[in-house]
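I am attaching a structure below and will ask some questions about it afterwards.
Partial view: only certain chains, each at its native spot in the assembly.
Just so it is clear, A and B label the chains in written order, and each chain counts residues from 1 on its own.
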């Protein structure tokens, strides 16, 4: 059962009205432009035990994603495809408003938005991840942990997720005994079969203005948000209205255009980070 | 998810169930279908069938969950185990948890929640037969049930899912189109206010296709809105939607 949250972070009325009136003038509390991201840090291969991983920071928001790989049975309706599972956890570690326990609706929504964008844009060629078609396939677990919540968890999490996939080196599956047994050889590693890149840009609406990358205080004054997933060539690869306000059709179109523009920042950060590790 | 090619739009531009791309499925709507609930409704769109029940405004336990200046909303979107091709476990899936959330947020933008501080309004949606478009049918049922319960709202919600199948944008997708198509975009609006209360896109669209999809959706939503109003007046309406 989804319930109106009652444990929201409280922002003082004074702060709220200062945020709103600044945005009205095209300004932000932290000096940014409306379409500007905060400082972005991306570190691929951050966790050596993981088959892929990334540290992503946007402003004060810190997310570390990691990929673990196994071999298992495919889904009956997709016998020739690898399986990827995206899981996100909002641990109480990261924010006074996060509760202990299994992922709540917010963490589940975030994971599913990321999962859908990755899946629908065919970021990974899952058919190349069949080991013994119909019987044994790669199983990928992409775990996204939020460690510090300073607003815009979704864009930061997608940044960590996609960088994890792009930089992963997975162990080679070795088939033994007529395909009955498959083992992973951790000494031989290959990149994932990547076909596309994707980022998500969350556009917030404050009255009739739109901002990207809301920080945690700004999130409290948003009417609502439109999260737009975009491919590097500008296709829309997923969308999710979040929050209880509304958009007109015209506003949605404006938000999409803004997201597309802002997505370039994210792609260039990813590409920079990947280049750096390739050079190593 | 698409392991086999199926032709979804034929040479005449007709869909697998014979509809034109911009044609809705037949619709049935009925309000006040239950005894216990304060408001209730039944909505059928093609083979998708949904029941909604509303309880409230009523007290919440424990009290600390309430809000001093408004009603809270509690929403459950649920598919019964026999509603789907393969039996669905009765426990809420991650999908159902997500949909309950986006449906709650959609309803919160419609209800005058500030009229009922320290209470809860509970909206339950049970999908008894699933053939795509269950969240949009569910939102319409919920909005009718809320109206039936006499809860003040800015407008009704009308909602439909747009699909992209064989490269064509289509209105009100069915399950085969959802499974084998390229995109599914559910959208819900307050039609008379022109406000979007729910919008999701599962799939890939170009910017132009997206704008096209928005237009197509509005067309279907306008029709569905009329049926809703009729259902509220007559308590029951059944329409085989002809090409319009």
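Observations on the structure shown:
Rule of thumb we're sticking to: contacts are C-beta pairs under 8 Å (C-beta built on N, C-alpha and C of every residue); 3 or more make two chains touch, one makes a residue touch a chain.
Given the structure is predicted, the values throughout are model-derived calculations rather than measurements.
Formula of protein chain copies in the complete complex, based on this structure file: A x3, B x3.
Criterion: only the chains that are shown with their structure count from here on.
With centres taken as mean Cα positions, chain B sits 27 Å from chain A.
Looking at the complex, you find that chain A touches chain B at residues 1-4, 6, 77-80, 105-106, 108-109, 111-112, 116, 119-121, 224, 226, 231, 234-249, 252-253, 256-257, 260.
Here chain B touches chain A in the complex through residues 1, 3, 64-67, 72-76, 94-95, 97-98, 100-106, 108-109, 113, 183, 185, 190, 193-207, 210-211, 214, 218, going by the rule given at the top.
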